[in-house]
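Missing here is one protein chain; the remaining ones are kept as they sit in the complex.
Moving on to chain A:
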Amino acid sequence: MANLSGRRQSPLYHVIYIEREREREREREREHRIILQEVQMKGPYHKKALTNTAVKQKRSQLFTQEAQRQAALITDIEKIEVQYDGQPENCTLIMNKGMSTPYNCAQHINQMMMERSVLAEVDGQVWDMHRPLEDNCTLRFLHFRQSDPYYANKAFWRSASVMLGAVLESSFKDNLYVELCSYPSPNVRSGSFVYDVDLKIPEWEPSKEELRTLSGEMVKLSLAAHRFERLEVDASVALKMFADNRFKTQQIPQMAAQSTSGNTVVVYRIGDFVEVSRGPMMAGTSHLGKVSIVAVHPIETNEAQLFRVQGVALPRGFLLNHFAYGVLEKRAQQMNSGRLPLNISSTEPQTQASTL
């Protein structure tokens, strides 16, 4: 080959070139190894990091599948007689066994009953509005303005906690994998509803704006007017749903053991947020009116740094002047005295703050 440039080329030119190339290759390999080591230290290279959005979708999908499976089990529609006792007049309704809910009964009665009722009382037992009726029964509706709305208030407080859980799980960026722990048994007299949560942050003192944002998210959830869908599932299904939450995986077997059937737990869904709880819950998120998230207190456990998030709320339609509501908000800032979640890795028999 003619050397056009006229420059003399060393006979070793190609060898030197190849040597240099190899050296570069080796360098690159070294770099790759370092990166790989880093990745291996962090976790499996091929696996995507867990995000709350993905986990939420998975749970909601499992919920839908299970609901469809259970609905498919009912092949014949049987009729039941429901004796309604209350306003505007007592009546008998013919409903579908295992399908119709107290809410459906209210739809037959009138709009006010539909919108106002928080819970139902079926044969004297407190019943969710969206829980199918199982047999002939007597039916009453409970609401917030009865002379003693004990169960409605309690369900309201419990539902507010669950809604707070839903907000906490969806409000943070995806790089923080928020794990919900539990909430103590709802007690209105304590002045605040609570959710204990592992935010994967060592320290957090939320600013006023951050708290207001959380409150705003609660309002959005309330305006979305989701129903509290109820489903009784086998513990194995629940464990599959909550496989990505280390607290719930511990709580589910205990809750299943305490249930009447011995192996089932109740899961609720609002929008696409799924929560395991014994219930009962109010009919829908739209019952939540004025609400504010007021405080976040750190809780030490021996495995994780948890936070106790607290808020106060009133049902829709309860008007309170801003001064009086301010008094309630101020009181809700105090650390709630409800039972703390257990030390997660303790082996001794524990008194767990189970999700009631």
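Observations on the model:
Methods note: a residue touches a chain if its C-beta (ideal position, glycine included) is under 8 Å from a C-beta of that chain, and two chains touch if they have at least 3 such contacts; residues count from 1.
We adopt the following convention: contacts and distances are computed from a predicted model.
For the chain of the complex excluded from view, the name given in UniProt is "Large ribosomal subunit protein bL17m" [choices: "Exosome component 7", "WD repeat-containing protein 61", "Large ribosomal subunit protein bL17m" or "Mitochondrial import inner membrane translocase subunit"].
Annotation: of A:84, A:127, A:144 or A:268, A:144 touches the absent chain (contact as defined above). Summarising the interface, chain A meets the missing chain with residues 144-150, 153, 156, 188-191, 312, 314-315, 318, 320, 324, 327-328, 331.
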